[in-house]
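Shown here: the complex without one of its protein chains, the others still in place.
Going in written order, the chains are labelled A and B, and every chain counts its residues from 1.
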Amino acid sequence: MQKGASIRSAGAGLRLLRQSGGHRASPQQENRRATQAARTAPGDPGATHIMLNFILRKLALLIPTIIGISICAFAFVRVLPGDPILAMAGQHGVTPERYEILREQFGYNLPIWQQYFNYLGAVLQGDFGVSLATKRPVINEFMALFPATMELAFVALFFAVAVGIPAGIFAAIKRGTWFDQLTMGVALTGYSMPIFWWGLLLIIFFSGYLGWTPVSGRIALTFFLKPITGFMLIDTLLYGNWPAFVSALRHLILPAIVLGTIPLAVIARQTRSAMLEVLGEDYVRTARAKGLSPRRVVNVHALRNALIPVVTTIGLQVGLLMGGAILTETIFTWPGIGKWMIDSIFKRDYVVVQSGLLIIAMIVMAVNLIVDLLYALINPRIRVQ
Amino acid sequence: MKSMKTLMAATAMLALAAGAAQAKQLVYCSEASPAHFDPGPVTGGNDFDASAHTIYERLVEFAPGSTEVIPALAESWEISEDGTEYTFHLRPGVKWQTLPYFTPTRDLNADDVVFSFERQWKEDSPWYNYLEGMTWDYFQGMDMPKYLSSIEKVDDLTVKITLTEPNSPMLANLAMQFASIVSKEYADQLEASGDLASFSTQPVGTGPFQLVDYQLDTVIRYQAFPDYWDGKQPIDDLIFAITTDASVRAQRLLAGECDIMPYPAPADLDALRANENLVVQEQEGLNIGYISYNTTEAPFDNPEVRKALTMAIDKAAIIEAVYQGAGQDAKNLIPPTMWSYDDSIEADVYDPEAAKAALEAAGVTDLTTDLWAIPVSRPYNPNGQRVAELIQADWAKVGVTANIVTYEWTEYRERGKQADRKGPFMIGWTGDNGDPDNFFATLFSCSAIGVSNYSSWCNEDFEAAISAAKTTSDQEERTALYTQAQEIFKAEEPAITLAHSRVFMPMNKKVLNYVMSPLGSHSFKDVDVQE
Partner (left out) sequence: MTVSNEPVPTSTKPVSGLREFWFYFSVNRGAVIGLTVFTILVLLAIFAPLVAPHSPDIQYRDALLRPPMWDANGDPRFILGTDPVGRDILSRLIHGARYSLFIGFFVVVGALFVGVILGVLAGYFRGWVDVVIMRIMDIILAFPSLLLALVLVAILGPGLFNAMIAIAIVLQPHFARLVRAAVMAEKNREYVTAAKLSGAGHFRLMLVTILPNCLGPLIVQATLSFSNAILDAAALGFLGMGAQPPTPEWGTMLASAREFIIKAPWVVTFPGLAILVTVLAINLIGDGLRDALDPKLKRS
């Protein structure tokens, strides 16, 4: 997905949902609720039971969705223009006899519903098919490339959190000052950024003009480390190879900044508004009135409570970032699943497109489920609704 | 920052020093990931570079930098008088690579050669279909099943190939990548263990380099094969850093992340040439970008109309705007580097006035037509859309309205083959083996209609000339026949021959002895790196 758009729209949609419509709660109220939740002690005897119920209910809802997703992924590929068998052949084409044999081999001659059930049956046994281009199992390719995307997404998120939260906090504390206005202006600009263009500009400047950062790849080619986890930063540390670690980090900087730009903007804005709300709360005023130092008020009281809604925002970004690396990976030729998917769409590698869509959708759903559960954990009112 | 880089590089070297002392390394920024490492079924130039030109070798090879066929795994050969029997004498003592997954017990022999062809030919071989949905694209495409009668082992070091009829391009075909020689002993080992698919991911060859590791879509690592029959290579490690975007490749080369790269974007050439650490080798490409009229569709069935429309196109502008100067006006179907090229043919002239008059004379006014634009960038045509936009503007000046149409690439070619296709169709060709037959017969013979003759053009005289040229082995006679074919082609204009693109190979100055192949392959045999 375009990380930008989906983060924006889904994030915004959720924010709106919470602040309007459903329970007509502004983010401020939401924060208040979350703070209340944080204040109620866990360990309430009924709570575990309700929580379990909630989880089961959520899981039950997932099953029709997953079936729907598998039908969609399967159907999309069937209606794609082009012919998978011709796509495999090169500039010389393929003879009609051979064409028929191949059609049979792939089961493309069977009725469509039978093709679907064969596919579903194979997927349930963990067989996602074999790539038309490389003849390797799709799941192997996915597992080989997924860590690269995960690593990029995590570092991007880390960057977004590490910069976004402090920026949001200071903007809230210095509300109305030039700092606040500048920060929020920059945040809104980041939020409006066509990131494919942003990435190109950063490459021109930092790699082309200044020569500070590598142009593409995950690590300098001098280093040859057999992957252990597939996460370059972790692997280099496991090997105890410090220069390799530094090299991997340098390769990550630009893509992570590009991928992290929009989450950073979202997080900074969210943190600021959550902070503003909490700073206006009675207990914070009380703390202030008691003569506690402003720093202590911010650190101990306001921050802890303000961060709860921010944490769920961050959670939402994870799911969206994971699928959201298509543009970043394309620009930086980062060997991850985003680039893998788009290449496969262009190459008409039908099996990869179909199974890739399915796997990615399931991962997004899993992450959303975890975020939902976390949210319910800190906000008990959701569970009983 | 510079010093930090140096420092880091130094520490990196130290870290590696424990393993291999002062390994000489060459980094090639390749343009795409290989599908796998079996050169038989694959079709892409990048696939061949990663397997056929590193790991594997053939009976005969194209000499570096030319299309001349020279001995390789076969030391010598004889061709019978009637041109149907080829006897190859194998080079003795050629070692197979020893790898963690295979230890050879014998040298290359005739069994390997027979197996290498029969696996692509005999449908009852378990290897004919060892990967799901595979096709032996080139073996079929070069019509090998039609021409092959038998491949026999005469003795351990002698193989006899018998043809059904004489076919002069055959020797050149055997130098093509699909004809790579693979190990029968290794295949038998895999067959015994039931793991046939590994043949494509864990290759064993006789070539100058052996595979060390492939990280999907990222990097391929090779090392020099120590027991290579022609002596160990000057470099120790060969690395393919897969970088699909041309501008990024150029950036990596400029930044010193790689030593050599293929297919620079024409727009980057100035910057690459200007860099003092780099040299840019260049060469005429063995290709042609052309636009096929449908010669069965009115008014394109009239040669005068076709010639008039060609005359209305400002080819120089296309070559400047699309090929960025990296192309050369094509006046013939075959490129000028190919033997039998007829230099006496007049180049197309750009004359909108005359074109308009000619169209009117032929009774063509207010013509509206589709114009098919290639949806992808190909070596022979870097940007089909832009070519179409330029032609659209040119034709508008002579009163012809062109609507640009395009489809997904496989769909595009399929629709283009239809006999009732409307409008001129942009396409091109890259030579397979350096033989003119590979252009004339493949693209414009009568039997290629519906396959790769996008003009649906069948001309008796042209057909007679190229058929005769195919069965004659006398090169002078063939040249005369092909010259005749080129004259007919120009008089009939079944297609607009747009341009032959030039091919560039930018590299670091420390790369020594790299020779560009006219066939577009990238081989690093005998390449050295200056310390």
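Annotations for the structure displayed:
Here is the rule we go by: a residue touches a chain if its C-beta (ideal position, glycine included) is under 8 Å from a C-beta of that chain, and two chains touch if they have at least 3 such contacts.
Note that this is a predicted model, so its numbers are computed, not measured.
Only one residue in the set A:85, A:173 or A:276 touches the chain that does not appear here, and it is A:276.
Of the listed residues B:265, B:308 or B:400, the one in contact with the hidden chain in the full complex is B:265. For the options A:55, A:143, A:163 or A:200, the residue in contact with the chain missing from this view is A:200. Summary of contacts with the chain left out: across A:138, A:244, A:341 or A:376, the touching residue is A:341.
Only one of A:85, A:219 or A:353 touches the absent chain when the whole complex is considered: A:353. Residues of chain B in touch with the missing chain: 246-247, 250-251, 265-268, 270-271, 314, 317, 320-321, 383, 385-386, 389-390, 393, 406-408.
The missing chain lies against chain A, touching residues 1-6, 8-10, 12-13, 16-17, 19-26, 28-29, 61, 64-65, 68-69, 72, 76, 79-81, 185, 188-189, 191-194, 196-198, 200-201, 203-204, 208, 273, 276-277, 280, 320, 323-324, 326-327, 330, 338, 341-342, 345, 353, 357, 360-362, 364-365, 368, 381, 385.
The definition used in the following text is that only the chains that are shown with their structure count from here on.
Here chain A touches chain B in the complex through residues 81-83, 85-95, 98, 102, 105-106, 130, 132-136, 141, 144-145, 203, 207-208, 210-212, 214-218, 220-224, 226-227, 241-244, 246-247, 332-333, 335, 339-340, 343, 348, going by the rule given at the top. Taken together, the chain B residues at the contact with chain A in this complex read 1, 8-9, 11-13, 15-16, 27, 33, 35-36, 43-44, 129, 131-135, 137-138, 140-142, 197, 200-201, 213, 215-219, 221, 239, 241-245, 248, 251-252, 254-255, 257-258, 407-411, 413-414, 429-430, 451-452.
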